[in-house]
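Once you've had a glance at the structure underneath, I'll fire off some questions.
For this view, one protein chain was removed and the others were kept in their places.
Here is chain A:
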Amino acid sequence: MYDDGNLLLLVASKNKLFSWPVDKVLSLNSPDEAESPTVSFLNEGPVISARFSLDGRILAVQRTATDVEFVNREDASEFWQRCRKGERLLGLFWVNTPECDCVFVTTGGLELYQLLPARNGVRAVDVKKHTVAWYTYTHETRLALLSSGATAPVRLAGYQFATSGVIRLPRFDLPSQASERNKRAVSITGKDVKLLTMYGRMYCAHVDLHAGLLVLYRFYRDALVRQHTYPLYSRHVDLSIVDQALVVHNIDSGVVLVLDVLSSSTHPLASPLPLALPPVIDHNDNTLEVEPYNSGWDFIGPDLLLDTQHGIFWRQQLDLGSLTHSCSDRCTLMSFLQRRREDGALPAGFSRPRQLSLNVVKTMIQDCDPLPVISRTFMVLCTAYEESRNQARSVQGSSEPNNFGESGLLPRSPAVSPEEMQRSVFEPLEEEMSSGGAYLLACVAEYIRCVDVTNLSCPASLSLLLVQLLQREDRLHQLNSWLPVLSRKSVSNTIAIEVAEISKLYKPSIQTVQDLLQNQQGQETYVRLLLREGRIVEALRYVRRHRVESVPPTIFLDAAKELGDPAIYTTVFRFCSEFVPNFANMADYPAYTRKLHGIIHRGPAPATQSRAHTSAARAAGL
């Protein structure tokens, strides 16, 4: 038995009830570590079902079709409660609402009871009258679904036992999707209907074997709405929810299909995969041969699996790596991966969603997937990153950013930042893809677009890669057209320096450098770039035209001195004495003047010298 309210695994023997907390059992590595279970002593007699109260202090045991025995575990006192006359008890569960603590489900409806303060009895609070053929309740949803009959269409009534009180859900007729002719004979039992919670949404899943469909109805406060319909491929199926994904066990064929309710596709995420069982070692260190989907299997809770035949208990986990390998729709896969948790405990050999996402997107580019698909995938990545960054911000508040490491994300998020994308995908690809540079360029441009659309900031390295690819693809003539992409205040200086290197091979791109360095700091960078290349007169002209005042005049003089061309030195000197205020009062003025005299004395005949003087000044456009 499984007590989902307290996550306990219960086993009743003659006069004892053993209980194991599920989490403890699952964290064991070998049966030898097994802790002894908690034992509760019971009176002798049949045990139909048992459930601990939510605080664990009282155990309710259904003994007959009408009677329940309550055992107070603190003082071992006990009391009995019988359901209303003429009804048969179908089950019971504990709840946590202001008015009631324990609910009996009988053929006549729900009976709500409250514990007496002395904990020595219960008091009937309310009765919700319904004809009940079967019911289903999960503690996860706090929802009891009561069915009036067992043939389609069945009328469902629902009650949610929220902490604020009991909420009654509207009635709903659950039809069968089978063809009109067969409809009358179709039975719907409790086994066909399962309450599921995925991504915080509540669903009622109807396994309609007659129609071969799995239909999901979503619970809203005021309605139950049919939302997803998936085809079934097996006569016997069981459902589990593993990490918010809907896992359909096809018992006949022994394979598993994984569905994602947030994906727009009705196709399973990947091709059918077998359920892998880790090796089971018994107490004598022998490996047990367990046949998957044997008759002793019981799917309990959202993701648990009990093999009563061999006495084994599992929790299911998604092998994202295998899913990734057998998935053909990589864009859907990417959004699925981005919805996984990054920080979950993983068995050895399992990959984390972030790494898988990076691998997938890299493979997509290597395989030259169509650009629209790539674009959608990038969009998924960027949106996921933006959302999880916002989440991280709202969690930590705006006061102390970057508490979550470099990425600024919550540890559970597998989102990929643009920097990481550049580092782990584009950069390695740039080296690997010797051909197909044009395609890679298209991908980079598209990624930048997605980054922009989602209001993220584009790292300088990405723009640099763009420039490198343009150069590699012999498309430098397009460089100037790319200005709107390259000129971002924070990055344009870095890029301009790179483009300046390129302009040695492709002259016209110097215009791009100038355009990139329009801002004040940029202008200084540009002047220094020109000086570094020995284009001193050009630098002077630029300084004069753009009124750059932040560059000290000595830099020009020093550069001219280094160049060793007397005409240029004279030009710079003359420029300085004409346009730099207080030039003659500068500390280094005498040194530069001496240098000038040195040049004149060493230089050619005075007549030629004076001509050089004027022609240089004219060349500078002064």
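What we mean here is this: a residue touches a chain if its C-beta (ideal position, glycine included) is under 8 Å from a C-beta of that chain, and two chains touch if they have at least 3 such contacts; residues count from 1.
Quick note on the criterion: contacts and distances are computed from a predicted model.
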item: Protein name, per the UniProt record, of whichever chain is missing from view ("N-acetyltransferase domain-containing protein", "Signal peptidase complex subunit 3", "Ubiquitin-like modifier-activating enzyme ATG7" or "CCZ1/INTU/HSP4 first Longin domain-containing protein"); value: "CCZ1/INTU/HSP4 first Longin domain-containing protein"
item: Among A:His236, A:Lys489, A:Lys507 or A:His597, the residue in touch with the chain that has been omitted; value: A:Lys507
item: Touching the absent chain when the full complex is considered, from A:Arg171, A:Arg412, A:His477 or A:Arg532; value: A:His477
item: Candidate in contact with the missing chain, chosen from A:Asp298, A:Glu432, A:Asp452 or A:Glu578; value: A:Asp452
item: Positions on chain A where the hidden chain makes contact; value: 368, 370-372, 375, 436, 438-439, 441-442, 445-446, 448-449, 452-453, 475, 477-478, 480-485, 507-508, 511, 545
